[in-house]
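For this depiction, one protein chain was excluded, whereas all remaining protein chains were kept in their positions.
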Amino acid sequence: MELPVEHLDENRVTGLLPSRDPVRLIDENGTLTDDDARGGYQLPPAEMLGDAYRRMVMGRRFDTEATALTRQGRLAVYPSSRGQEACQVGGVLALQQQDWLFPTYRDTMSLVTRGVDAVEALGLLRGDWHCGYDPMRERIAPQCTPLATHAPHAAGLAYAARRRGDDTVALAFIGDGGTSEGDFHEALNFAAVFGAPVVFVIQNNRYAISVPLSRQTAAPSLAYKGIGYGIRSEQVDGNDVAAVLAVLTDAIDHARSGHGPMLVEAHTYRIEAHTNADDAGRYRDASETAVWIPRDPISRLERYLSGAGALSEEDIRRVQESAEAYAEDLRARMNVDPVVRPEEMFEHVLTEPTPQLRRQRETVSGLSADGG
Amino acid sequence: MELPVEHLDENRVTGLLPSRDPVRLIDENGTLTDDDARGGYQLPPAEMLGDAYRRMVMGRRFDTEATALTRQGRLAVYPSSRGQEACQVGGVLALQQQDWLFPTYRDTMSLVTRGVDAVEALGLLRGDWHCGYDPMRERIAPQCTPLATHAPHAAGLAYAARRRGDDTVALAFIGDGGTSEGDFHEALNFAAVFGAPVVFVIQNNRYAISVPLSRQTAAPSLAYKGIGYGIRSEQVDGNDVAAVLAVLTDAIDHARSGHGPMLVEAHTYRIEAHTNADDAGRYRDASETAVWIPRDPISRLERYLSGAGALSEEDIRRVQESAEAYAEDLRARMNVDPVVRPEEMFEHVLTEPTPQLRRQRETVSGLSADGG
Amino acid sequence: MLAAISQNGAVMTLAVSMVQALNAALRDALRADDSVVVFGEDVGALGGVFRVTDGLTDEFGEDRCFDTPLAESGIVGFAAGMAMQGFRPVVEMQFDAFAYPAFEQIASHVAKMRNRTRGTVTMPMVIRIPYGGGIGGVEHHSDSSESHYAHIPGLKVATPATVDDAYSLLREAIDDPDPVVFMEPKGLYWAKAETELPARTAPFGHAATRRAGDDVTLVAYGPAVKVALEAAEAASEEGVEAEVIDLRTLAPYDDVTVAKSVSNTGRCVVISEATGFAGIAGELAARVQQECFYSLAAPVLRVTGFDIPYPPPMHEHHYLPSVDRVLDTINQLEWD
Partner (left out) sequence: MLAAISQNGAVMTLAVSMVQALNAALRDALRADDSVVVFGEDVGALGGVFRVTDGLTDEFGEDRCFDTPLAESGIVGFAAGMAMQGFRPVVEMQFDAFAYPAFEQIASHVAKMRNRTRGTVTMPMVIRIPYGGGIGGVEHHSDSSESHYAHIPGLKVATPATVDDAYSLLREAIDDPDPVVFMEPKGLYWAKAETELPARTAPFGHAATRRAGDDVTLVAYGPAVKVALEAAEAASEEGVEAEVIDLRTLAPYDDVTVAKSVSNTGRCVVISEATGFAGIAGELAARVQQECFYSLAAPVLRVTGFDIPYPPPMHEHHYLPSVDRVLDTINQLEWD
């Protein structure tokens, strides 16, 4: 006697669910974990870890400098990703040159890690233009502020690239809060139905501004959302860059080799307030943050690499020096007022301005010529 | 050494996943299934099954009559739910008086099953007013046309009722197509986070107009969406009203007793075209529909009840007679032109019409007095 | 079959419906440019609920015309992503009101992407929206949502009122480097005209004078053009000659043609099915009074949908701008 639907293969289900516990390769003390915690993933090569270390240090220095620039009035606002360096750097290093990154408003560190000039990367937050870099050149979509709305773009772009015969993969970052939006759902579903090579990486940093994870979801963990779309899922210790690299490299391979999208939840923590303008004391206790300090992604890798003899005191000093130089250059360049032309407002609305837009532009030119 | 997140209890996961195969109590031949297929559910009492039988027959007759009324120009359009009687009737019979039903545009049969006057139930499709019945009196939300958009309402209403101290449960029907909408996602998430007593029932009838399930989702089955919200889920043979009743009664109990929402996927099939105006031949083969004919929910229950000695030939005849009488009454009443007052358009826009609305109403009164 | 018309360039005069013209435009665009893709709900095997995409999957394959999951925001967002890779997606929203879930994608991304990125990321896509009433549809099936799109900078909004324009404007929309919201008047879908396809009419931003007249200018677009023309004929019998202007595109908007006409006639009635308050008709009236202030013999008046939700089918003839309402309004134009 027939069932009304085909009988489900047990493996289909288990193959889509994430590991029970987040994958972790290096623990908080810088020690390699045992097989259980690894979920079958291999430690990335030492060279890659060294590179990740250097970039995390640079990234953090960038982040600190950006926050400092808000105090000097050089940035309107800055959302720090301190504590999330393993995600920001691991996500980018797992990508190849032909791949695309879809960052959110918080992921400025990932932009500079991918090679965007630091001043261009801060364009949005400085306020001279919406997107300070050329997305087509960098293969990085504009940082997305309306949460989750970039996720369907990533699915569409990845699908389109595959249709063109490219082996491009898209990696879309999203916050724990962003997963609650309808667009997250629709993006995952489109990606799965069309087999788009896109990896959705949830940086679950426990907060959406002030709203804690428990108000965002009742799921066992966010990675359990994947199976509902037929998307293979994984969860990873988002403060262990080795694990992030291993899991995302695998996920990107999965997508690139035609197996469709993947969903990865990286467990991490937002160490700073939401932005420089936020007051985290209103909604969380310093004692909670304190728990996450020893889980720091940089110190953990530093300890591991030092222990493994792959990082000397001298190496550390050198990395720090170049980070300082980088920050200094950024500061210097940010201290120059950008040149803005009010007419530019009218230039990129449509390919050809309408007669009305031309008249409006003249109004502004007239007034600004008058000093008005 | 601590994990960055709490270790997940294995039972938490398995407790949220649906049975591997849809729960089924009575098979296509009207035979009781074995324990394996039952997923631990008990057969509902014979009396309840007898009632379900009668209502399914009435429901189908209603459905046939409504389609006939489109041919007579008495209804603009009618979306048939033929073949989905077990869901329409089982869903309603599982509810108690204080509960709320949130139907979609297709679920007119569920309205009449719940006691809405047949003419009022057809108000939307006749076109004299948007909603022909009083939702507050019937405890049935207006049939919802924009797909999935009623799902957040059901969550909000259920939560609000619980806040008031009522033990009301909301049951929201949704189609397989509707599950792709962002509002479905947001509704499930809100329901879970706020522990709202709402049961979401997916009538997976394999099609969204012409789009087959395979274009709608790549999930193992739609019930696997529940775990991503931390919502307990189940799947059921949607053509077996005994199983639908058992599963939904349990789900509603679960919600009523404070355990939060549930997601139930009922596997069924849309026997007719999308509406009388649709041409199903364009997108599916008659041979596919033919497979579902023997799975008919009514004949299967009829066989079971007859075999169990709970339904005589005489009983069957009597049910058919009352269905005929019901249809005849409906036809007669639908053949009377409804009285419409154009002024009514202006009366329910705001509680107090604005001066502008009053002037606009006068325009219409003026013109319609002129016969314009 | 219409397909035969534009195949191999053969041109023949036939009675063609607007639906057929739109279908031909899609077909010809798919042929002309590999980067054109058509997708949405039910546009594949079914050919769309209005059959505008009829036969496209058959002819061009699943890769060029395909069904999607039922999610409008996803459809538009997915299209935006494809556009970033050089595709020219033409997506269908099944009905006007069902485009609302995509509002955020349209307003915050499709319309702004080019601006945001200083022109480096463009959005050459078309969002087709069947709109307007008069077809006996139940609620959500007859909204006139064009004012919302017209109010969003960065979008073009086109809406044909003739069969030729349906073809030509849609071809132009697909070729346009900017995103176009293409509003298709459902009420005119089955109206036929004798024509030869492929037809090419005036480009975006050029209104068409559908009827000449010296006494009053009727400004309309989409479904209201038919009403305007019928009203003009009726008025003519009473000795008033109306000039009827069909805007064709709401954005870009053709100030010149409208102002020229009103400067001549001195009177103007704007006709639009959309709810009047804060809609596009207000814009048109505001511009006309500004640009033609000294020519106006009477205030610019509007005949629009009322400020109420679109009513149920049995009421809709009272809601829609009718010839009677237009004539009544013309009569109010201070004819001394």
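The first chain written gets the first letter, and so on, giving A, B and C; residue counts start at 1 in each chain.
One rule holds in what follows: a contact is a pair of C-beta atoms (placed from the backbone, for glycine too) under 8 Å apart; a residue touches a chain by one contact, two chains touch by 3 or more.
Remember, it's a predicted structure, so these values are computed and weren't measured experimentally.
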- [ ] Tell me which residue among A:L124, A:I231, A:I298 or A:A327 touches the hidden chain in the full complex.
- [x] A:L124
Open item on the list: One chain isn't shown here. Among A:A46, A:A68, A:A310 or A:V364, which residue touches it?
Closed with: A:V364
Task: chain B, residues in touch with the chain not shown (by the definition above) - done: 129-131, 134-137, 141-142, 146, 149, 151-161, 163-164, 170, 182-183, 185-187, 189-190, 193-194, 344, 347-351, 354-356
Open item on the list: Need a quick check: the contact residues on chain A for the chain that isn't drawn.
Closed with: 76-77, 105, 124-130, 145-147, 149, 177-178, 180-183, 208-211, 215-217, 279, 282-283, 338, 340, 342, 344-346, 349, 354, 356-357, 360, 363-364, 367-368, 370, 372
Task: Touch residues of chain C, complete complex, unshown partner - done: 73, 97, 100-101, 103-104, 107-108, 111-112, 115-116, 139-140, 147-148, 150-154, 250-251, 253, 274-275, 277-287, 289-291, 293, 296, 298-302, 306-309
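Definition applied: only the chains that are shown with their structure count from here on.
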- [ ] Would you kindly tell me how far, in whole Å, the mean C-alpha position of chain C lies from that of chain B?
- [x] 36
Task: Contacts with two or more other chains, residues of chain A listed in rising order - done: 182-183, 185-186, 189, 193
Open item on the list: Give the residues of chain C touching no fewer than two other chains, as numbers and ranges.
Closed with: 68-69, 71, 73-74, 101
